[in-house]
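These notes concern the structure reproduced below.
Every protein chain of the complex appears in place save one, which is left out.
So, subunit A:
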Amino acid sequence: MAPKKVRTGQRNPDLVPGIKKFSKSKMYHKRGLWAIKAKNGGKFPTHEAKPAAQPEAAAPEKAPKFYPADDVKKTRSKPKKQNPTKLRSTITPGTVLILLAGRFMGKRVVFLKQLPSGLLLVTGPFKVNGVPLKRVNQAYVIATSTKVDISSVDVAKFEDKYFMKEKKKKSKKTEGEFFKSEEEEKSVVPQYKKDDQKAVDTALIKVIEAVPDLKTYLAARFSLRDGMKPHQLVF
């Protein structure tokens, strides 16, 4: 017996837009409605009508007791859920990234995780190349195919709030102080940030030192040289 062919294409194709190939009677036969009727004893199978329980509740519509003074639009749509920026498939936790802009332009850093704002959390590690725990935008980054195992690093506690600037208290200036040159308050890195950096980096450096040349690689900056064509380079 020949294998059953799966139906492809329409049963009743358009000869010309608006004109089908088969007539209503022909289609009745093709759809097998005669067979369905025969199977059901001469009649087309139907569902029983639902018992009429609804009409009583809906029948006499009472006038509402209260009409609002202004026509207020009913908000129907559900609030949109904000997702963090879609992460490029080449960027996974532990990927070595090349920063393309800013103070650390050209530095190769290790990607830790994506924060809820969409920015990427990266670290140098600090001891290797001077890049601290930092947020970076995905657009200003080249992802290399080199990966580091960061399963031993705990980054759960870092969120966008951690990187927010602390609000400066505006102190009222007296006349005398106004004419004094503004003393620039030196921004000191708080101790807890240094401790966090050390905690993340010690685990990471151990993994990095296990791979030959990786530490010197991360310490060096990337730059284009003669003959390097970025669109042809494999990162």
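One rule holds for everything that comes next: a contact is a pair of C-beta atoms (placed from the backbone, for glycine too) under 8 Å apart; a residue touches a chain by one contact, two chains touch by 3 or more; residues count from 1.
Heads up, the rule we're going with is that contacts and distances are computed from a predicted model.
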Protein name (UniProt record) of the chain left out of view, among "Dynactin subunit 6", "60S ribosomal protein L14", "JmjC domain-containing protein 5" or "UTP14, U3 small nucleolar ribonucleoprotein, homolog C": "60S ribosomal protein L14"
Full-complex contact with the absent chain, from A:F22, A:Y140 or A:Y217: A:Y217
Touch residues of subunit A, complete complex, unshown partner: 96, 98, 108, 144-146, 213-214, 216-217, 220, 222, 232-235
